[in-house]
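The complex is shown incomplete by one protein chain, all other protein chains being positioned as in the whole.
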Amino acid sequence: MAEVRLENVCKSFGDVKAVDNISLHVKDGEFIVLLGPSGCGKTTTLRCVAGLEHVDEGKIFIDERDVTNLPPAQRGLSMVFQSYAVFPHMTVFDNIAFGLKLRKASPDQIKERVKEVASLVQIEDLIDRYPYQLSGGQRQRVALARALAVEPKVLLLDEPLSNLDAALRLQMRAELKLLQKKSKVTTLYVTHDQVEAMSMGDRIAIIRNGSLEQVDTPERVFNHPENTFVGNFIGSPPMNMLECDVVEGGSIAIGNFTYKLPESVVKAIRKTKTSRVILGIRPKNITITKEKRKNAFMAKIGVIEPIGEELVVNLTVDGKLLRVIASPSQDLRMGEKVWLTPDTRKIHIFDKKTGKNLL
Amino acid sequence: MSPKRQSLLPFFLILPAVIFFLIFFALPLISGIQTAFTTPEGELTLANFEKIYGKSFIKAVFNTLSLVAIIIPIQLALALVIALLVNTRLFGTSKFLFICAIPIALSEIVAGIIWLSIFTEKGYLNVMLHTLGFLKQPTIYLSYEKPATLFMTIALTEIWRATAIVMLIILPGLQMIHKDYFDTADIFGASRLQKLRYVTLPMLKPTIRTSLIIRTVLAFQMFAPVLVLAGRAFPVLASETYRIQFFTRNIHLAAAYALIIMVISTAFVLFYMRSLRTRWSA
Partner (left out) sequence: MKKQEVICYIAMVIISLFVLVPIILITIGTFTPRLELYKWPRGLIPSRFTSDSFISFAQSYGVMNGLKNSITVAVLTVIFSLLIGIPAGYSLSRFKFKGKSLFTVGVLTTRMFPIAILAVPLVKIYMGLGIYDSILGVAFIHTIFAFPFAILISHSIFASVPREFEEVAMVLGCSRLGAFRRTTLPLVAPGIAAIAIFAFIISWNEVFAATLLTLHNRTLPALIVARLEATTLDFLFASAFFMLVPCLVFIFIIRKRLLRMWGIILR
C-alpha cells in the first residue's frame, strides 16, 4: 500500500530527452496507465521509478520516502517486463520464490507464499516445471506471481501483455485488472495500446516526447481531451481534425461552407482571440445524409471500409480526409457527394497555435 | 551505488583491457619502431635496414609473398567448398564440419611434424608409393636443392592446417544470408552456378574480406612449418626474424625485420579493405 510521487523528473540519453519534467501523483491502490506511442519515454519513466535508470533531475517518492537515490532493491517494489524475464535456469517454484529467498524468509514461509500466489494466478500445477516447458501465457503468469510474491508496495508492469496473442491478451487484461482490484497494490502500467489503457486504468497518463499531455480517467480522456494529441491518440479510428478559420457571426469556415457554432463555444473562442482553430469530431459523431440539412457541409465519399457491424467511410472535404462511421444500411457509394452533420454537443475546438482544447 | 559511480562502471570494467592493450600491444609497437631506427647506442639510423637488406632478405620476402599468393586463394576456394557442402545440410554434415574444423586446434609445429612424417625420406608418401609399386628407392623431397618441392610441401601443410580458420569464418557468413534471397533467385530461374555468382559471392564479400585479412596476417607470422620442413633452406620473413634475433643477438636488426613484416602485412590489410569495399555494408 503506497503512494508514488514523481516531482519534475528528467532523464536524458545523450541529446535525447527521454523524460522531460514529469510530475505525477499516483494514489494509494490506484491502477495508473502510462500511455503513449513507442519511444515517448513511458518505459523510461517506469524504469526511473524502479531505480533501473537514474534520474538526472527531480525526485521520486514512495510513501513520502525519497527513493531517488536508492538502488532498486531498497524501493520495495516489483516489476514485470515485456519479455517476462522468467529465469530459464530455475523452476517455476524457484522463480516465484526468488524475491522471498532474498528477503531471508524461512523455507516454510516461502513454500506457503509461493503456493498462495501460484494459485492466485492459476499456475499451481506448473510449479515444478522449467520455463522452456511453458507457453508464453504461462510464463507471463509466472512473472506476475514472482512480482506479487514479495507483496510489493508498488507493482510496475511494462507492456506485460504485448507478447501474447490477441485472445489471451483479452483474457489476461480482465484477470490482471481483477487481481489488482483484489490485492489493491498501487500499480503503474505501461502500454502503447489505447484500448488496453482505457479498459484497465483507473487513470491514464498520456505521454508524448517525454512530457505528460493529460492525466485523467479513461472517460475524461476520451470525452475531454486536453489537446489535439490526446484527441488524436485516443479512439479508433482517430478523431477527425479540420483546420478552420473563424468567421464573423460565431461560425467557422469549412471549405466553402460556414458551420455555425453554439453560443458557448463561440464565447470560448472569443476569449482567446484566436482566428484559426481546429475542429475535432469523432467519426461516430457525424451523420451522413444524401439531402442537404441545416448547418451541414458537403463531402465526397472515397474508400469505404466495412468493419463488421459498421462502415468506416473515408471522405474528402476541401481536400482533407475525414472518417465517419456509418451503418451498412445506408446505401453509400464511392464518388458520391453527401452532406455531413456533426453532433454539435460532441465537437471539440482546439487552438491552432497551442493545440489546447478551448472548451 | 551512487549515480556517479554507476556511470563510471562501464569504464571501470574495460580498464584492465585498455591497460593491458597499452602495455603489451601499443608499447611494443612503438618500442619496436624506435628500436628498428636506432643503433645499440641509441642513435637514429637507417643502418639496420641496410644491414638486413641482401640476398636472404629478398629471398624471404619473395618466399613469403609467393606462399601467400598460392595458399590463400586455394584456402579460400576450399573453405568455400566446405562451407557450401556443410550448408547442404545433408545427413552427416555436422560430423563433416567437425572433422574439417579439427586442424584449427592444432599447433603450427604439430602440423609441420605431421607433414614431415609424410614427406621425410622414409616417410609415408614414399612408403605408400613403394607399396603400390611406383618406387624402388625413396625419393628425397625435403632438400635445399629442390626449392620448388619445399615450397609445395610447406604450402600443402599450411593449406591443411589453416583452411579451417577460413572456413569457420566463411560458414557463419554463409548461413547469415537469408534463404529468401535464394528463393527469389529460384523464382527468376537462376541455376546453381548463377546463384553462386549473383547471390552467394556478392553477399559474402564482407565475410570474405574478414577472412582474407585474418588469414593473410597469420601467414606473415608463419614460422614453425617452415622450420620443421625446410630448416634454413627456405627462409620466410618470420623465420628470418627468429634467426637474426637468435644468432646475431642484435635486437635492432630483428626489430627492423619485424617492422618490415608489420608494414607489408598492414599494406595487405589496407589493400583488402579498399578493394573489397561494399557500398551496402560496412
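Worth pointing out:
We just call them A and B in the order they show up, numbering each chain from 1.
Convention: a contact is a pair of C-beta atoms (placed from the backbone, for glycine too) under 8 Å apart; a residue touches a chain by one contact, two chains touch by 3 or more.
Keep in mind the model is a prediction, meaning the values are calculated, not measured.
Residue A:52 is the one among A:10, A:52, A:168 or A:298 that touches the chain missing from this view. Only one residue in the set B:46, B:81, B:140 or B:201 touches the chain that does not appear here, and it is B:81.
On the side of subunit A, the interface with the absent chain consists of residues 13, 50-52, 71-73, 75, 77-79, 81, 83, 85, 87-89, 98-99, 102-103, 143, 146, 150, 156, using the contact rule stated above. Residues of subunit B in touch with the missing chain: 1, 9-11, 13-14, 16-18, 20-21, 24-25, 27-29, 31-32, 35, 78, 81-82, 85, 88, 90, 92-93, 96-110, 113-118, 120, 122, 124, 127-128, 130-131, 137-138, 160, 168-169, 171-173, 175-176, 207, 210-211, 213-214, 217-218, 220-221, 223-224, 227-228, 231, 238, 241-242, 245-246, 251, 254-255, 257-258, 261-262, 265-266, 269.
Keep in mind that, in the parts below, only the chains that are shown with their structure count from here on.
Mean C-alpha position of subunit A lies 58 Å from that of subunit B.
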